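A short write-up of the structure that comes next.
The complex appears here without one of its protein chains, the remainder shown in place.
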Amino acid sequence: MTNNLTENLNRFKAFWRHFSGAEAINNILVVCVILYVWNFVSGVIDNPARYLPAPDVVIFSSFDLFHKGLLPVYFGETMARLVTGSFIGLALGIPFGLALGLNKTVSDIFYPILNFFQSVSGIAIFPIIVIWWGNSEKTVLAIILYTAFFPVAFSVLSGVRTVPMRYVQAAQTLGASHWQIVKDVLIPGAMPHIATGSRLSIGFGWRAVIAGEMLAGRQGMGWMIFTGQDADRTHEVILGMVVIGLTWIVLDRYLLRPFEADTIERWGLVQR
Amino acid sequence: MSALYDLSIAIQTKFGRQNIRAFTLGSIPFVVLLSLWYMNGAFQWLEPIYLPSIGEVIESAWTLQEECGGVGEIVALENSCLLSTHILSSIGRVILAAAIGLPVGIAFGVLAGMNRFVSKLLEPIAIFFNSISGIAWIPLAIVWFGVGWVTTLFIMLNTIIWLMFFNTMLGVRSIPQVLENSVLTMGGSRWDVIKHVYLPGAMPAMITGMRMSMGFGWRALIAAEMIGGDSGLGFMIFSSAEEFKIEEVFLGVIIISVIWMATDRYLLQPLERYTIERWGLVWKPK
Partner (left out) sequence: MTAKLVVEGLSHHYPDEYTGIDVHALDDINLEVKEGEFVAVVGPSGCGKTTLLNILAGLLPYKVGSAYVDGVKIDGPGPERGVVFQEHAILPWRSVARNIGHGLEIRGVPEAERNSKVSEYINLVGLEGFEDRYPHELSGGMKQRVAVARTLCADPEVMLMDEPFAAVDAQTRITLQEEINRIAITTKKTTMFITHAVDEAAFLGDRCFVMSRRPGKLKAIVDIKIPRERRIWKDMLADEEFIAARDNILRLVREEVTRDDE
C-alpha cells in the first residue's frame, strides 16, 4: 500500500520536474505569497495609505491611471527616450569599439581615458549637463547616451581583439585587403561581443532613463514615481515600481537575451 | 649621457618595456585634455559657466573647507567643513552598506544555492526586485525614511544585497556535487560543507559579485544622495548645480570618479586577483 503511494509520488515528482510549465506555476505561487504577505503587512501597520498601500488599492489606481490615459503616456515617453538614447549610444559605441580594437596603439592611447569617463557614470555627470542644458529632454537623452556608450564600446573592443589570429591569417592568404579583413573576419568575429555589449548598454540605459526623469523632472515612469512620492500618492509609487520591474523583466528575458543568444548562434560560434 | 642611459634601462627593467609604453601612450589623452582645459581657462573659449577654469575648481575645494575648525570638526562631520563632511559621509555609507549588505547577500545566496526549495522561493523574488533598479526604489524609500542618510543607505543596501545574492547563488550552484559528497563522506556536517566547500568554491563568483555590486552600489548611492539625501557627494554636486556653482560640481565629479577608480584599482581588482589566483580556481596565463 505505501509502496504504491511512494511510487505515485515519485512519478508525480518526475513529471513535475520535467513539466515545462512548472516554472511558471512556481512563479505564480511566489507572487501569491508575496501578495498575501503584502496585504497582511498593509493591514497591520499605521497609516497604510502613506507607507504601504494594500495590493488592491494599487491595482485600482492603475485602472484609474489607465482610464485617464496617463499610464500609457508615461510608459511611452520613457520607452521612447530609452530607444532613442540607446540607439545613439550603440551607433556611437560600436564603431568606436571597432576602431579601437583594430589597432593596438590606438587602443593603448584611448583605453585609460575611456575607463576614467566610464567611472564618472551618467548619474554623476548629470549636474554638469543640467547646468549646460537645463532640465530639458536634451539633458535626459545625453545621460542615457553617455551611460549606454561605454559597455558596448568596451565589449566590441574586447571582441575584436579576441578574434583568433588564424582567421585573419586565412583571409590574408586569400589576398584580402585590410578593409576586407575587417568586413569579413573582424566584424563577424566580434558579433557575439557586439550582441552582449548591446544588451548591457540597453540595460544601463534603462537605469539611466529612470534616474534622468527623476532628476530632470521630465514626464515618464521615473517622473511618475517621483511625483507620486512628493504628492503623497504612494500607491502610484508602488504601481510605477511594479511596472518598471515588469518592463525590465520582459525587455531583458524575452527580448534582449533571446536576441543576443540568437545572434551568437547564427554567427555559427556555438560550441558543440 | 651614460647616466641617463643607465637610468632608462633601469626604469625599463623595473616596470617592463610594454608597461612603460602603455603608460606613456595612455597618458596622452589626459595630457591633451588637461592642456585644453587649461587653455580654455586662459583664453576664455567657452563661457565660464560651461567650463570653469582649473584654478577655480581647485579653489572651490578650499572655499568649501574655509570655515572648518580643524581635525576635530572634520571627524565630527560638522557642517562647517563642507567638503570633508560630504566625502566622509559618502564613504561612511559605502563602508556601512558593504558591511551589512555583503554578508546578508552571501548568506542568502549560499542558502539558495544549497537548497532547491529556498531557491525556488527566493530566486523569482530576487529577479523581480533586482529588475526594479536601485534608483527606482528612491521615492518609496523617501516615503518610508524621509530625506536623509537612511534612504541613501537603504538604496545602496538594496542594490548590493540582490547582486551578491545572485552571484553567490550561482557560484554555489556551479560547485560539483562530488565535492560536497567528499566532505560528507569524511564525516563532515552541513556546516563543514559550507565552510570547506561552498564558501571557497563560490569565492570567485562572490568576489566578482562584490566588485559588481560595489560598482553599481556606488552609482546608486550617488543618485540616492542627489534625489533623496541631505549630505554626501551626490547631494553636494546636485545642490551646487542648483546654485549654478559649476566649479564645485566639477570638483565633486572628479572626486567621485577618483574614489571609484582608486577603490577598484587598488582594492577590488587586487583582491579579485589575489583570491582567485590563490585558490587556483582561475588560471591566468602570464
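A and B are the chain letters, set down in written order, and residue numbers restart from 1 in every chain.
By definition in this document, contacts are C-beta pairs under 8 Å (C-beta built on N, C-alpha and C of every residue); 3 or more make two chains touch, one makes a residue touch a chain.
Please read these numbers as outputs of a predicted model, since none were measured by experiment.
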What are the shown chains that the omitted chain is in contact with?
A
Of A:W38, A:W132 or A:W267, the residue touching the omitted chain is A:W267
Contacting the left-out chain: of A:I34, A:V83, A:A176 or A:I249, that is A:A176
Taking the full complex into account, find the residue in A:L52, A:I143, A:V160 or A:V185 that is in contact with the omitted chain.
A:V185
Can you name the residues of subunit A that touch the chain not displayed here?
164, 166-167, 169-177, 180, 184-185, 188-189, 191, 266-272
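FYI, only the chains that are shown with their structure count from here on.
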Residue set of subunit B touching subunit A in the complex reads 21-22, 25-30, 33, 49-50, 120-121, 124-125, 127-129, 131-133, 135-140, 142-144, 219, 222-223, 226-227, 234, 237-238, 240-241, 244, 246, 249-250, 252-253, 256-257, 260-261, 264
For subunit A, which residues are in contact with subunit B within the complex?
26-27, 30-31, 33-34, 50-51, 105, 108-113, 115-116, 119-121, 123-128, 130-132, 206-207, 210-211, 214-215, 222, 225-226, 228-230, 234, 237-238, 240-242, 244-246, 248-249, 252
